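Some chains have been omitted; the remaining ones sit where they do in the full complex.
Here the chain labels run A, B, C and D in written order, and each chain numbers its own residues starting at 1.
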């Protein structure tokens, strides 16, 4: 595994079930990453310390997943000029709408690149991070092209399977 | 005006139009306060500095107003053990629902005492702050009793005026 | 257990599953409390009686949990000048949004300090009550400092566990 | 005007602009009513007094209009067995959804008959009150029949006007 370029941060241990999709996707692209738990609300100092040393430790992109009043992505974005990708996580009440609005509605000057609620979002956070890194990494750019081709092949295979299935039932 | 006990913080200059209702209400109770602009996202260091010195500077309660992905109240609450009251402000889109959910849905361990969206909320933040201070200030507690009586008198007067008005139209 | 200072009121027996988190948290801080069921809609007289005698019975803070058209916190707040903390509970339909709006959107003059929907909110109601009491109780203020430290330690431990877990899987 | 049978209560003076539609509609049916301002939150005692004496003062139906965390209809319903009709009013933020949910989502045993947000709701509250009274008043029942006929005639006239208008433009 190459030198970690993506820092994946989440608010609590239970978020890993969802955020694992980001790790798996980065693994697929052979992009190194670190994973850590850090809470904007429960340990603001270490979150700040983490944010402020990201660049000197060689990270390029941050992925932050959080639920409820999900401040973690925004707090990290306030303390680094690296791009921060936010993944809204679904907690018990309110269907994840709380986390989505808490992450996406950032004020002018401090963006968080927000993706979908839950696992699809966690996967996409990783793809987006790879897209950013690929801007200056031709090999990675090629892998993204292949990834797009694979998705097409998967849809094509699913299509064939469905048609056989439906035909078989007739 | 007595020594400032309440720190009123807001995310931007334009928030003062709404947050002034908190100032006016504290004035009415003769409770001292400071007003400041501090942005969790645009100046996190001075926000943190502000939060960490609240107690030593003699403040007892914090009122924080913010719109959109309103992190200010939660960020302050993460850095002080003083009670923090959050006022959701209404920005252009989404009717203030974004600010409300970003403030009220705090994770376990780090509460923000949330009040209504907009001016009614700003006024109530001040009343709530006075209620907290009155727990150890008998004179203030008396003023709250009087305040409740005044509200009753106001409703009573409005009622008389309405009935005359309606009667006059018949 | 010390003299009860916090009155925890809920609308029905089934609410205790969620509101227990408030009791457990007050236990942790050794803050005395009473627990009662009282319904703003089904027994308004005893709710009013309860609200009006809170101060003479020595209570300092009220925590009220309710679901659906959750009027209990607001009704108590209309009859006492003690601070009232409202916990929105999630009922079958509408994801708790009904309870949240019914509690937080109080009109000017009668605040309810609203916290998150469900268990996180119940826990935070207790922490917020302790923060209010700590304004005039130095020992409690120290406990809050320790509580914040414990949360940091927990996040730190969770972080170590996650990293070992992830490393172990590679 | 006959003896007042409907008590129209609203939370504040500014609500009269909307609630006037209820008065006008009762006028049309020659059903007597009283109008008053009473706030569940700012003057709970007089609201309770009002609710408890409704029957002995000869009222049959209650119409209550309120905005934000609109508790007034529910509080009245908790203290009388007369039918209570609730009109959600639209305040600055949240489009009246807060008032709607605060009124309609009453717990089992204490209903509030909820109508639409705003003026259409205020008018319909009056029609609904008339429908209730007409259950034991044949003359009123006849008037409701005529009212339905009038609405049909109005639609018919509007239809003619529209067709002429469209034809005229062609």
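FYI, a residue touches a chain if its C-beta (ideal position, glycine included) is under 8 Å from a C-beta of that chain, and two chains touch if they have at least 3 such contacts.
Small disclaimer: the values here were computed from a predicted structure and weren't measured.
Q: So 4 chains are in place, but how many copies does the full assembly in this file really have?
A: 8
The definition used in the following text is that only the chains that are shown with their structure count from here on.
Q: Between chain B and chain D, two copies of one chain sequence, what rotation angle (nearest 5 degrees) aligns their Cα atoms?
A: The superposition gives an angle of 90 degrees.
Q: How far is the middle of chain C from the middle of chain D, if each middle is the mean of its Cα atoms, in Å?
A: 35
Q: On chain D, where are the residues touching two or more other chains?
A: Only 12, 39, 42, 68-69, 91, 94 qualify.
Q: Looking at which chains touch which, would you call it a line, ring, star, complete or other?
A: Contact pattern: none of line, ring, star or complete.
Q: Mind giving me all the chain pairs that touch?
A: Result of the pairwise touch check is A-B, A-C, B-C, B-D, C-D.
Q: Would you pull the chain C residues touching chain B in the complex into a rising list?
A: Chain C reaches chain B through residues 21, 60-61, 81-83, 85, 100, 104-117, 119-120, 123-125, 127-128, 131-136, 141, 144-145, 147-148, 151.
Q: Within their complex, state which residues of chain B touch chain D.
A: Touch list, chain B to chain D: 90, 95-97, 116-120, 148, 151-152, 154-156, 158-159, 161-163, 165-166, 170.
Q: Going by the contact rule at the top, pick out the chain D residues touching chain C in the complex.
A: By the definition above, chain D touches chain C via 11-12, 39-42, 44, 48, 67-69, 71, 74-75, 77-79, 91, 94, 97-99, 101-107, 109-110, 112.
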